[in-house]
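One protein chain omitted, others in place.
So, chain A:
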């Protein structure tokens, strides 16, 4: 037998829900993690950003005694800063484009084709990241020395290409594997040949994740310093190398802080825009999520 409960009076349900909401427990652990992350990640960024505008900031003052754009004018009026920026953009764009041309077809092959030695070759591509990076660069540098590639634009491009393999193979392999085969079969079914299926169906379906791989590669290459320093010097000076030189050689920390903000803001805005256009799931899919 079923007991029938009497209905509560009108409005009682909302009041009950409000009481339940008020009683919801506070997630103190999550809150502590949030504060911890904010302190570890955001605080150094905020402090550096404040330094970029601080003309006078002496201990023990919490805030700068004088702020202004003096260091910005001084830094951005330097010819070598703009030369380094332009060079960095050229190198980064070249590396990303070449990497995409080489890696995307390879990723498609790893994702879709079954050929002898497939797994070994895939591991070989990714194993580059398993070795200490500095050792790899030194070994490469000795080869480049005989090929006259040290201190050249193409020397830096080639060494930085190696560093892009992980993202430009691994993420696109996931992207191509994630495209439902039935979508491609449906296209063939209405008359599309294999090439048309790739251009009209597979590529657009994988594109958000491929774009995420390109973006990550672009940003990583732009900020790369080890390889660029060992292979590029003395002729090739990228933007991060100029920034390091500023921080190491200048007495005032503000020069480095200005370049930090100068480099950080565009890439941050780029990431935000990409995330908005591509959606967070593109990044997650690329990493197997």
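Keep in mind that, in the parts below, a residue touches a chain if its C-beta (ideal position, glycine included) is under 8 Å from a C-beta of that chain, and two chains touch if they have at least 3 such contacts; residues count from 1.
Simple rule for what comes next: contacts and distances are computed from a predicted model.
J.: Would you kindly match the missing chain to its UniProt protein name, picking from "Aspartate carbamoyltransferase", "ABC transporter ATP-binding protein", "Cytochrome c oxidase assembly protein CtaG" or "GntR family transcriptional regulator"?
T.: "ABC transporter ATP-binding protein"
J.: Using the touch definition from the top, which of A:152, A:205 or A:220 touches the missing chain?
T.: The one listed residue touching the chain not shown is A:205.
J.: What residue numbers in chain A mark contact with the hidden partner chain?
T.: 180, 182-183, 185-193, 196, 200-201, 204-205
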